[in-house]
Every structure is written in structure tokens, then in C-alpha cells.
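With one protein chain held back, the other chains of the complex are shown just where they sit.
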Amino acid sequence: MITIEFLGPIQKAAITMEAVSLRDVAEVLKQDDELVQWIDNCAVALNDTLVASLDIPLKDGDKISLLPPVCGG
Amino acid sequence: MITIEFLGPIQKAAITMEAVSLRDVAEVLKQDDELVQWIDNCAVALNDTLVASLDIPLKDGDKISLLPPVCGG
Amino acid sequence: MLELYEGALNVPEIITRWYAEEADYNYGAYIPFIGTVRAEDGIEGLSFDVYEPILSSWFDTWQAKAEALGAKLKMAHSRGDVLVHESSYIAAVFSPKRRVALEMIEQFVEDFKASAPIWKYDLKDGQRLYAADRSTAIQGAGILGGKS
Partner (left out) sequence: MLELYEGALNVPEIITRWYAEEADYNYGAYIPFIGTVRAEDGIEGLSFDVYEPILSSWFDTWQAKAEALGAKLKMAHSRGDVLVHESSYIAAVFSPKRRVALEMIEQFVEDFKASAPIWKYDLKDGQRLYAADRSTAIQGAGILGGKS
């Protein structure tokens, strides 16, 4: 089981699912109507480290975070 | 009569002289042994405004300042 | 050192404490950058969400970069609401060399704007509205949708 959390302005509670790679997660999230406006502009972190590719195996307990466009300061 | 003052590290008291242009002043200062190390690296101000040329007429009461290399901060 | 606060920053306290903390570090230049909320577009203030785990590792990477040049970074940021003319952000560099300090504060602040996991909202008419138009997608964003 992995957890997916949505940061900042994405108004969506965390979800859990079974997945063996980040590519599986992407397939599910792309079907989610609530995420339409976010899917193309979010960065992705696996266990709080940003990742640059979907070809990453996942293991039980992993946490995936979606980071929408930022504006600190 | 004009006054010439020497700023910062130039250890020299102010002098007065008669002169009708900055070029006259330069001729006198170039002969001054105390100024040998300064003549080529000093900027020149006339009445507290930096000047870029010697072809400047002078009038009675003018003040000329020699500004050696700087290092503020 | 990274400091997070609820609400507006106490700028005098922070910038003078940092100055005192580094009194024995043989730096030549200390440059704090202080960000203050401007009155514009009728906002009452701004509000911030901060995701601390990734902000911390982003900051640690910059601190290592600074240390390699003999410099040191400090940063403070607000969470939650910060009203107009209050301050929400301070980034500071201490460095033996002036050039290193001037270049680093600029690069650090610009990368902060582009990369730090902080989200900004306008406080307006009692609402908290995501500042989408001023926000920047983090480098590498979009991989879920097929961009990479």
C-alpha cells in the first residue's frame, strides 16, 4: 500500500492504493477529474525527494506527494 | 587665488596659487616631488565636482581637490 | 538554519539576532533580503502553506553549496496569514567575500522563488485565493501527464 498526498492548493484528501511503480500511480491519477488542472503542472516527490521519471519501483509504505506551482516569499 | 587640497592619504597641507586654468595647476603639481606617486592615479575635483579634462578656466576662490585611489566599505 | 513562524516575521528580532549569532564568524559581508507584503489589487494580506520536509532538504542543498564557498545561509518564512506591510520572508548570506555574498543572495532568492515548496494565497474579501497567476511550476513538473 502506498499513500498519495496533495499539497498546497490541491483541495483533495490523501488517498492510498496498491502500485508497483510510479507509472501505475500516474495512470490512476490521470483518470481523476479533480486533478485535471494539476496533472500537467505538478512536481512529484517520492518519500519527500523530488523525482524526474515515472520509471521508479514502489514498495509498501511509500509516500508520493504532488507539488503544484509554488510562490514563496 | 585658488586653493588646492589633498585628500585621504596624501600627506600634504593645502596650497594656494594663482592660475587661470586647470592646465596651469597641473604644470605646477607635476613639479612637486611630494606628489610623484599620486599624480597619475588621482582624480581631480573643482569645487567638489569631479572633472574629466584640464581645459577648464578657473576663477578666484575656486577649490581644487586631489582624490587618490579609494577603498570604502 | 531554517526558521518557520506562524504569521508575520519579527524582522528586527531576526536580522539582529542573526547578526549577533555570527559576530565571531570572520565574515566580511552580511546581506539579509527581507520580503514584505505589498498593498496591491485590494488584498488584505497574503497567506502561505509550507511543506517543510522538502523545504528543509532544498535549504540543506543550498547550505552545502554556500559552505563550499566559505559562506553561510539563513532563512525565515511565515506560515498562515501575513497582512499588508508585514514581512513574510528573510533570506540571508554571510560570506568572507563581497562578490560571493552578492551573487549568492541573488541566486538563492531566485531559486527560492522557483523551487521552494511554498504556496501563496491572496486574502481578499474574506477569502483565501491561490495565487495561480504568480506561481511557478517546479522544475520537472508534469511527469504524471507524460512530460519528462
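Each chain gets a letter, A, B and C, in the order it is written, and its residues are counted from 1.
Assume a residue touches a chain if its C-beta (ideal position, glycine included) is under 8 Å from a C-beta of that chain, and two chains touch if they have at least 3 such contacts.
This is a predicted model, so every value here is computed, not measured.
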Displayed chains contacted by the hidden chain, counting the whole assembly: B, C
Footprint left on subunit C by the chain that the document does not show: 11-12, 15-16, 19-20, 23-24, 26-40, 85, 96, 98, 101-102, 105-106, 109-110, 113
Residues of subunit B (touch criterion as defined above) contacting the omitted chain: 7-9, 25-26, 29-30, 39-45, 48-54, 65-73
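The working rule: only the chains that are shown with their structure count from here on.
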Farthest chain relative to subunit C (centres taken as mean CA coordinates): B
Highest-count interface - the chain pair sharing the most C-beta contacts: A-C
Subunit A and subunit C, separation of their C-alpha mean positions in angstrom: 25
Approximate Å spacing (C-alpha centroids) for the pair subunit A, subunit B: 71
Geometric centre distance via CA averages, subunit C-subunit B, whole Å: 49
Contacts with 2+ other chains: residues of subunit A: none
